[in-house]
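The complex appears here minus one protein chain, its other protein chains still in place.
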Amino acid sequence: MIPRYSRPEMVAIWSPETKFRIWYEIEAHACDAQANLGVIPKENAEAVWKAKDVTFDIDRIDEIERETKHDVIAFLTHLAEHVGSDEARFVHQGMTSSDVLDTCFNVQLVRASDILIKDLEGLLAALKKRAYEHKDTVRIGRSHGIHAEPTTMGLTFARFYAEMDRNLSRMRDARAEIATGAISGAVGTFANIDPAVEEHVCDQMGLVPEPISTQVIPRDRHAAFFATLGVIASSIENVAIEIRHMQRTEVLEAAEFFSMGQKGSSAMPHKKNPVLTENLTGLARLVRMAVIPAMENVALWHERDISHSSVERNIGPDTTITLDFALHRLTGVIDKLLVYPQNMLDNMNKFPGLVMSQRVLLALTQAGVSREDAYRLVQRNAMKVWDHRTDFREELLADEEVRAALSEEEINEKFDLGYHTKHVDTIFERVFGDPT
Amino acid sequence: MIPRYSRPEMVAIWSPETKFRIWYEIEAHACDAQANLGVIPKENAEAVWKAKDVTFDIDRIDEIERETKHDVIAFLTHLAEHVGSDEARFVHQGMTSSDVLDTCFNVQLVRASDILIKDLEGLLAALKKRAYEHKDTVRIGRSHGIHAEPTTMGLTFARFYAEMDRNLSRMRDARAEIATGAISGAVGTFANIDPAVEEHVCDQMGLVPEPISTQVIPRDRHAAFFATLGVIASSIENVAIEIRHMQRTEVLEAAEFFSMGQKGSSAMPHKKNPVLTENLTGLARLVRMAVIPAMENVALWHERDISHSSVERNIGPDTTITLDFALHRLTGVIDKLLVYPQNMLDNMNKFPGLVMSQRVLLALTQAGVSREDAYRLVQRNAMKVWDHRTDFREELLADEEVRAALSEEEINEKFDLGYHTKHVDTIFERVFGDPT
Amino acid sequence: MIPRYSRPEMVAIWSPETKFRIWYEIEAHACDAQANLGVIPKENAEAVWKAKDVTFDIDRIDEIERETKHDVIAFLTHLAEHVGSDEARFVHQGMTSSDVLDTCFNVQLVRASDILIKDLEGLLAALKKRAYEHKDTVRIGRSHGIHAEPTTMGLTFARFYAEMDRNLSRMRDARAEIATGAISGAVGTFANIDPAVEEHVCDQMGLVPEPISTQVIPRDRHAAFFATLGVIASSIENVAIEIRHMQRTEVLEAAEFFSMGQKGSSAMPHKKNPVLTENLTGLARLVRMAVIPAMENVALWHERDISHSSVERNIGPDTTITLDFALHRLTGVIDKLLVYPQNMLDNMNKFPGLVMSQRVLLALTQAGVSREDAYRLVQRNAMKVWDHRTDFREELLADEEVRAALSEEEINEKFDLGYHTKHVDTIFERVFGDPT
Partner (left out) sequence: MIPRYSRPEMVAIWSPETKFRIWYEIEAHACDAQANLGVIPKENAEAVWKAKDVTFDIDRIDEIERETKHDVIAFLTHLAEHVGSDEARFVHQGMTSSDVLDTCFNVQLVRASDILIKDLEGLLAALKKRAYEHKDTVRIGRSHGIHAEPTTMGLTFARFYAEMDRNLSRMRDARAEIATGAISGAVGTFANIDPAVEEHVCDQMGLVPEPISTQVIPRDRHAAFFATLGVIASSIENVAIEIRHMQRTEVLEAAEFFSMGQKGSSAMPHKKNPVLTENLTGLARLVRMAVIPAMENVALWHERDISHSSVERNIGPDTTITLDFALHRLTGVIDKLLVYPQNMLDNMNKFPGLVMSQRVLLALTQAGVSREDAYRLVQRNAMKVWDHRTDFREELLADEEVRAALSEEEINEKFDLGYHTKHVDTIFERVFGDPT
């Protein structure tokens, strides 16, 4: 994660300030619960809230950590400097560092998820708008990069919509995966702290208690979470590649918006490059690369070790910040994408009529020609069009073997574009619940 | 995937025989639907079912493919050899190869999922049985590999149960992700085939229609599927590592069952090695390594390309076969795991009483000592135990500063094991819904 | 690895027959060395060679392994069935299974490397031939998929040559990484076997002794080996992507050879798809996915564990077989690639003259215009060509501000293609050591 690819709202979630604030809230809520249980005096619990409006001094905490080599102890020592050493002496009682660290990490991931969910909703809105706008904009469908049969630009946006809608659903599941907290004490037995404390803290922090936590919250949850981010990133790459292809000089069916004053190349003033979607291709790799370490983090030794910690300190912020940025960037690209319908038609007719070959094949079969013969007849005429850019319809009309099966009218009828778009409404209804 | 790590039921799903059988069913059901729509003659649809009991000749299909370089065409040509070239001429009408290939692949993944779900259920049963069996078997909990505080072996099994239960739920979601089919024709527009055909075929094959398929079923589904397998594999590694640790010579709290006639080492006859769980550690890596390629597969060019195909031909069988084998192997390991309760007690007392340090710390704090002083007092006595293996309780009793805060009786009371296991029932209720 | 993507010579290296043959040779050579040292009787060493021409019975070995659950012991038991139980009793003396397994694995990797080196040499020859053939075939260079400036097809082949030549060098280094053997006994101390045995066996098997082996050959070597295969696979993808782009319908500057009888699509007879290079894209992912598990294999517990074993049983054959197949396939693609020089010229002139924008920019600067103004002037005219497909040269000639700096002759001179190819010989000399 670097500032270049970051947005402030997500960055703020991962600041030391936010982290210590969450630690503080966890500790303070825990004190309340302990006081309610009669484990610690009420006045000590109340005293902790004296620090409610304090902005903790990060340099001071770092200074203490350099001595203790333990971040939670450093924070607690600093907290006591605010609350009073005597009043603070029941803070953290019965808890272990993981109770604070793991619960805090999940709070941060939940907040990050909320932003990502909003990002996806914004992207869906942009895709839907463009889908309806170009529902009937015909262009050639391609398989293997080769012209296949006509489709519409609206269907392209619609398939991205459907894919991102699945991602929204996956993201909500991923949020649920990590919306748990644990205040279960050393090795997770609740020996030194009543389960009621966990319930209260989780309730206050918007989490549910982890059913069994053995000191750490189990990392299969986080593996599933980061895997979901990896899937979403891969979908971003999918959309990005389509746009990069469309913007190629030879294709030019769409282009990223190019602002006034923008320069495409330091050397070649004629250039307009799809730099945003190329960038998204790379960002997708960055999000994806966290998936395997997150899975390697699952196997901790016994009740816990901290091999996962340095990994999560990095991939927690890095992936959520990068994915947030990427989703936002993609939404802008979709929103402002320049679409060139005339170029779409021109491209489709590069080899005139060729893309209708299947219809002719089917018509021949329907007319009684065997599938093998029909294939041979169509391929024979198609190859002429490939080689000499003649008109496929005219080649067919001139082929006696074809004409033995199909009349001129029957052949001509096969070159109607409407044939290919007749089910667009059906598909839109499936995707958006509404055909028009 | 190699025979050594394979079970026949899962291997059968991926055999050429099964694949061609599924292709056949898709084509035959599609003909039925086409005939119902009046697109092709009923007798041609019926004729296809003549091959219902045929075992297709794989060598013959391979031979045809060597000429056509196209596997679906090779199969259709061979099918016509059974059905009759004339009767077969409407087979595959309006469809494209992807309709057959993608729908077949998902049928195979659904069947594989069903086996994996059964595997997970079996593993859960074994874990539950062992959890209740050792609910009260006390052993030392460890963090960082270092003795922390007492816990029970039952809690260890229970946490694996909870983790695998989450995996069961993830696996069911993953099954739903890929339980879709597509019969939408070239570039997915239904230009040449009515959506009703797709509905009929999916219904017959146990799938739901893919809302928008653009020739291929979108690969974000498969990325999510394989990512789930990767998470499950990581959980297997998590359990395996715990057992490997328990079987270490110095720990020896549990061991894989060692059968008569088994040889641990060709050179050292005294060895009993945790070879099954070491093996599972490696198998987990094999399943996990498919996650990134599955994500790289998401970004296809335009409506489709086939860069994903060679990847899936490998990881489809490899990951499901390996994971099935691993789950089954792990179930056996859990089921027959030798547990040594006496060794657990012996290990816990290696540094006598030391694992109770936190209780003493809390007691000192409760008695009015500041947290910092209490920590210092406890650490001072703990270090003596580390260095000289003396008894922690006796050190405390002999420490005047400690005794100024705590009486002999109060100190003695802190060394009661029951204190640490008092919430085991609570946790079992959370995990299994039943405390006993 | 599946038969579809395998070649027999590489597959043979990984057959059980080959493996047992190598095990046999290691054991027999070790006996010779032991006899020379006087540790075992000469006649027993000689007796082992009685099995020299035996093809070992794999089913029988498997049967024994099912009882002993130890593959090396199973083999030794079977070997004794050939050699005679009494004569065989010194076989494997002082050795441990890893001595056989690890040394054998490295022998297999060395042999696989030799094939891969030959593959790379074949690919280099094909690339060189095509590079010289198209040294002067002008086509547009593209950055970001957008037309940039002219280059030649020969330079494209030359850059692939240079990249694959680096890969050849890396492959030779990788071969050296794993060309070590170890016969050091349990935990690698040579307690039970003299280092002279290791020297003799390694010498006979074409290896060098591992300096310090602690029972296993250290896996950082294998990590480096598989990482190298991953780099080579990525280069294959690089070439494949270029060809896939060139074959796009809109570009069509090159195409994979399309044989008689081949069918591009079951539905659309007009299709010629770049299926081989798409396939190579997927195969690259398969090779690459082994890199991380190979790195995870490095950290073994203490002197050894066998978590790496199941991984290597798979990735050893899978990656070498797949990479061999891919290199061979790519060589065929390059060798027979259809190149369309006329289409290259047509594409370059899609926006007439536009690709010369930099030269005009430089000329304006040389003529005293500030860099910023020059950029603005050129971009202004370039945008007209983008928007209306007019001729860039004519636009410039008509732009008074441009003409204030450059004469008609000076402008015309900037549109000479030879300007862009004047250093092709220099580059060829750098790459091939020979300009022509």
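First chain written, first letter: the chains are A, B and C, and each begins at residue 1.
Going forward, a contact is a pair of C-beta atoms (placed from the backbone, for glycine too) under 8 Å apart; a residue touches a chain by one contact, two chains touch by 3 or more.
Everything numeric in this text was worked out from a predicted model, so none of it was measured.
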item: Touch with the omitted chain, as defined above, among C:Gly230, C:Pro274 or C:Pro317; value: C:Gly230
item: Identified contact with the non-displayed chain, of C:Leu101, C:Ala148 or C:Ala179; value: C:Ala148
item: Touching residue (missing chain; options B:Gln93, B:Asn273 or B:Ser309); value: B:Asn273
item: From B:Ser15, B:Ser85, B:Gln379 or B:Ser407, residue that would touch the chain that is not displayed; value: B:Gln379
item: Missing-chain contacts mapped onto chain A; value: 1-2, 4-5, 67-70, 72-73, 76, 92, 94-97, 185-186, 192, 244, 259, 261-268, 273, 275, 278-279, 281-283, 285-286, 288-290, 292-293, 296-297, 301, 305-311, 313-315, 318
item: Residue ranges of chain B at the interface with the undisplayed chain; value: 140, 142-149, 244-245, 247-251, 263-265, 267-275, 278, 292, 296, 347, 350-351, 354-355, 357-358, 361, 375, 378-379, 382, 385-386, 392
item: Interface with the undisplayed chain - residues on chain C; value: 76-77, 80, 85-86, 88-94, 141-145, 148-151, 155-156, 158-159, 162-163, 166-167, 170, 173, 186-192, 195, 209, 211-212, 214-215, 218-221, 223-224, 227-228, 230-231, 233-235, 237-238, 240-242, 245, 284, 288, 291-292, 295-296, 298-306, 358-359, 362, 365, 370-372, 419-424, 426-427, 430-431
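Please note the rule applied: only the chains that are shown with their structure count from here on.
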item: Chain centre separation (chain A, chain B; CA means) in Å; value: 24
item: Numbers and ranges of chain A residues touching at least 2 other chains; value: 142-145, 148-149, 245, 292, 296, 358
